[in-house]
Every structure is written in C-alpha cells, then in structure tokens.
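As structure tokens, the structure follows; a few thoughts come after it.
The complex appears here minus one protein chain, its other protein chains still in place.
The block that comes next holds chain A.
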Amino acid sequence: MVAPALVLALAATGCSAIGGDSASDQPASKRVVLVTHESFVLPKKLQKQFEEESGYDLVIRASGDAGTLTNKLVLTKDDPLGDVSFGVDNTFASRALDEGVFASYDATLPAGADQYRLPGDDDHDLTPIDDANVCVNVDDTWFDAHHLAPPAGLDDLTKPAYDGLFVTPGAATSSPGMAFLLATIAKYGDDWPDYWQRLMENGTKLDAGWSDAYEVDFTQGGGKGDRPIVLSYDSSPAFTVDGDTSTTSALLDTCFRQVEYAGVLAGAENPDGAEAFIDFLLSHDVQAALPDSMYVFPVDSSVDLPAEWARFAKQPTDPLEVAPADIAEHRDEWLREWSDITSR
C-alpha cells in the first residue's frame, strides 16, 4: 500500500539512482573493461584521451585491494570479469600466473622499465606499470627536538633507545604491512621470527591498516600521535613538506619494492582493446600522471617527476626483495607464524 505509492512518487521525482546510463549496453567489441583495485585513479581527461585515440569505450570495475583483486581474478578465470587488469603486484603475481589468469602480451616497454619485469614471467603475461617502495619513515623534527639520532636501519628498531617508538600496520590485514614482513624476511632469512620477537619486545605497536598507523599514531600524521617511527612509503616525505624541507624521511635500507602490473585476461572478449589499454598505461602521459594520481613512481625513467617528489621522495637503489614464487609458496605459513609471534 505505502510502498508502491512511495515507489511511484520517487520514480516521478527522479531522485532514484536507477534508470541512469548503463555501459553494458554497448557491443563487446567497442568497449574495454578494466578490472582493478580501489586505489586505481586515472584523471578523467586521460580516460577521455584513451577513448578518443583508440575508439573504445573504457569501463572500469574497481574494488578491494591487490589481494582481493588477484583472488577475484583467480575465482572468475573461466569467465573473466573484463578484458584487462591492472594492480596485481609482485607479492600476489605468482598466484595469478600459476592459475593461468593472464594471456601473454609482449608490450614495448619504455626506457628503464625492463628492470621491473616479474622474475619467472618468461611468457610476458604481466607488464610492469609502476613501482613504490614500502619503507620505515621517521619524524626528523621529533628526533631533533629530543636530541636523539634517528634509527638507520632494521637492526636499530630493536635497540632500547627506540623502545616504544615504532608503529606499523599488521601483515595479516594490510598490504604495506605484508611488504614490511617480506622486507624482514629478505633481510634476516630464516631468522626473521627471532627479529620480530625482539621487535615486539621493544614496544612495537601493530595497527590494522596504514591509515591507523600513519594518521593516528605517527607524530606527523593527521591525528598527531606519539610515535615518531612509522611504516609508510618512499614517497611519503613529499607529503610532509614544511616550507623548504620535509619534516620526515624514509630509511632507504628498510625498503621492500612493490611493482604493479597490467595484463590481458585470458578469455577476454576484447583482447585487442586490452592490449591497446596496456600500451596506453605505458604512454608518457599516463606515466607522468601516476605520482599525483596514485602515489607511485612511473616505470618510465624518462618521465619528469612532480617538483616535490623530485626533491623529497628518494627511491632506494637496492631495495630488499623476495622471489615471487617463494612468496606464493610460503605466504600462508609466514603469515601464520607471524600471527603467532605478534599475538603472544
């Protein structure tokens, strides 16, 4: 009685969301469907540019983080969610390759991008698009004010001088947190559980996600917390610029490299469109827009970085690495052991 009347009234006033445009009406050959994670942002202008130059309509389906994305692709590999995917990173790539999610496409890489290729991906299923390093960051102003030298590397974080100063998102719930666990595995090998034991004994605080750690507990975050050492990115110092200097810096010996890849989905309805989109992601315009849009570095070394990035966002020359196949094989086991140590 009430409900139908309400429906009529609402439909008449037009304040309902239904009845808008629907991109799914177009024939498959005219559109490219991109499946990606929720951090994917590409300026509208560039999206238009792609559509005009290639003649395809771009449909974007974005949700979840890199892990969610990878598992979605694995679960739907027989009936793919779209034509092309962006956002599977080197910590999840092996799983996607093992499951045969991608079809090979040997794109022409821009200058300097070859070093970011996924080890073991001989068929070129995945094309590197951007990279970012997860590094320990320190609040330099805090250490100045307390007349204390900031820590220099992972070893220092377990020293009594830095007791209760470090906060990091957890490996089980956060992808930078996982990257940090991998950094310690790369550095300490089989002794990593021992290192984490000492880290926890030295008053390390674990949070659920990056925003909990950085924005609430870090002294330079939005909430003005009380811990001057935090796990974040190599680009983070470019966001804490105060006048002529940055108030924070990244410890470049603690970094784990995360590379994000794009690939043509096996069984795509529009593989030509998918390849065109990957070429577009490698184009100069998109590569130049990556820092501002997605907070990552372009793989194209010839692209100019934004001024603040060029000055304050230093990249490590030799980041810590773990082979993707090892990650795929041991992820469960490592996470379980890590959970045991940190909840003790």
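Quick note on the criterion: a residue touches a chain if its C-beta (ideal position, glycine included) is under 8 Å from a C-beta of that chain, and two chains touch if they have at least 3 such contacts; residues count from 1.
In this section, contacts and distances are computed from a predicted model.
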Quiz item: Out of "ABC transporter permease subunit", "5-methyltetrahydrofolate--homocysteine methyltransferase", "3-phenylpropionate/trans-cinnamate dioxygenase ferredoxin subunit" or "Rieske 2Fe-2S family protein", what name does the UniProt record list for the absent chain?
Solution: "ABC transporter permease subunit"
Self-check item: Residue touching the undisplayed chain, where the options are A:W210, A:Y261, A:F277 or A:F297
Solution: A:W210
Quiz item: Out of A:S54, A:T68 or A:S283, which is the one that touches the chain we can't see?
Solution: A:T68
Practice problem: For chain A, enumerate the residues touching the unshown chain of the complex. | Solution: 1-4, 6-7, 10, 15-18, 20, 22-24, 38-44, 59-65, 67-68, 70-72, 74-76, 79, 81, 95, 170, 172-173, 178, 205-212, 214-217, 221-227, 232-233, 235-236, 239, 292-293, 295, 331-332, 335, 339, 342-343
